[in-house]
Structures are given as structure tokens and as C-alpha cells.
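Missing here is one protein chain; the remaining ones are kept as they sit in the complex.
For chain A:
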Amino acid sequence: MKRARLGPWIAVILGAIYFLVPLIATFEFSLRVRRNQYSFDAYANVLGDPHFQASFLYSTLIAFATIVVGVMLVVPTAYWVQLRLPKLRPVIEFITLLPLVVPAIVIVFGYLRIYNSSSWLPLTGSPASTNVLLVFGYVTLALPYLYRSVDTGLRTIDVRTLTEAAESLGARWPRILFTIIFPNVRVAIIGGAFLTFAIVIGEFTFAALLDRPAFGPYLQLVGANRAYEPAALSIIAFAITWACMGLIQIFGRDRRTGVAARP
């Protein structure tokens, strides 16, 4: 009997080693800026770097914009599909999964071709409009996660009957959407939002090719030119990702039932 339990444990331990050893090694390396002594100098350098602050702030703002645009696009769509066009659901699901199949580089080259400065809609013409294009691009990237999360959230409530109840009380669709649908899929929206944030913060391809001062290109720049700071940045990025995961867990708990939302 004892022997039968050994196998799984070995697998767990091997898995842990596989993930933890590089992490610990990176962390250890990031502390070795000074010769014979561990220090957090690399972290101080990174956090004190104005480029770090600017690019991180930029990416955070872009992430928020992405979340707002994405939620405003996805929630009404998923709601409408579930309410009136259930037959279209597989089609919509397929479309939302496309960004996982089509590489980001292909999407961004497509954008550059369609929206270049000599096109009918020259979005790449100015920094402000390029930012808009970047947000739209990120909405596309976040679509698979956001749509799934919201769609699952909508399935846990009786969308159709709640809508009819509200309609019979005289409500029109904007009120139904904002006072009934949004609050009831709040947990799902928050979950999708943190995932979106994690994706946008680390994204490189779009930001680099559209030449925006985002965090991804900054990471790449530091990685190519410094010794210890990239390790410190990796650890910081890792911490941010885990913080997002933790926040999903915290906010993902439904205040009304105490039950964690289904992913």
C-alpha cells in the first residue's frame, strides 16, 4: 500500500523542483550585485529607474482601458447571445478563441497594414490614436479569457427569466444590463479583468511593433543590457502575476453566497 503512494509524491516533488529551482536561482542571482554580500540593490535600481516607473504606469493605464473596453464589449454580447441567439453561441465562442490560434505578430502586421498613415483610417498616425489601436489589439488578446469568464458567470443566473421579470416591471435594456446583469456577473468580470491585466502588463509584440513605451519592451531592453536587474525584474513580474491570482481568489468569492466563482 505504502509503495502505491510513492509514485504520485515523486511526481509532485519533481514538478516542484521543476518550477521552484529556476525561481530560487533567479532570486538568488538577483541579490548578488555586491561582491561578497546579498543585497536588494538590483531591486532598488529597477524600482528607482524612471523608465521603469513610466513604462509600468503606461502599461497599467492601457490595461485599465483594455478592461473597460473589453467588458463593455463582452458583457452585452454574451448576454444577448444567451438571451436571444443561443444558436450563435458556438460561432461566437469560436471567434473569441481565434486570438489563441492566430499569433500576435500576425494580428499586429495586419493592423499595421490596415491602419497605416496612408490608409483610410490612419490610426498609427499619432501617438494618441496608436494608443487606441493598442487597446483594441489588447481587447482582442484578452477576448478568450474575458468572454469565457463572463459567459460562465451568466450561466449561473437565469438570464432569461430575470430579464423578463425586469421587462414586465417596465425596464428597458440599458437598465437591465447595468442594474441586473452586470452586478450578477461581477465576480466573473473581476476574474476576467485580472487575467487581462496580467496579459497586458507583460505583452511585448504589439507594444514593440507599434512602438509604444510599454512595460514589455522595457523588460526586453533591460534584459539585453544589464546583468542583475533582469533577474530582479523577473521576480517583480512574477510577484505581480501572483498578486493578480491572489486578488482573483479574494474578489472571486461571491459576497452574496460565500461560494467561489467557477472559473
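Here is the rule we go by: contacts are C-beta pairs under 8 Å (C-beta built on N, C-alpha and C of every residue); 3 or more make two chains touch, one makes a residue touch a chain; residues count from 1.
Methods note: contacts and distances are computed from a predicted model.
Q: Which one, "Spermidine/putrescine import ATP-binding protein PotA", "Acyl-CoA dehydrogenase family protein", "Glutathione S-transferase" or "Protein DVU_0532", is the UniProt name for the chain you do not see?
A: Answer from the record: the omitted chain is "Spermidine/putrescine import ATP-binding protein PotA".
Q: Tell me which residue among A:Pro22, A:Pro183 or A:Gly246 touches the hidden chain in the full complex.
A: Going through A:Pro22, A:Pro183 or A:Gly246 one by one, A:Pro183 is the residue touching the chain not shown.
Q: Taking the full complex into account, find the residue in A:Leu61, A:Ile92, A:Val132 or A:Leu162 that is in contact with the omitted chain.
A: A:Leu162
Q: Name every residue on chain A in touch with the hidden partner chain.
A: 157-158, 161-162, 164-172, 175, 179-180, 183-184, 186, 256-257
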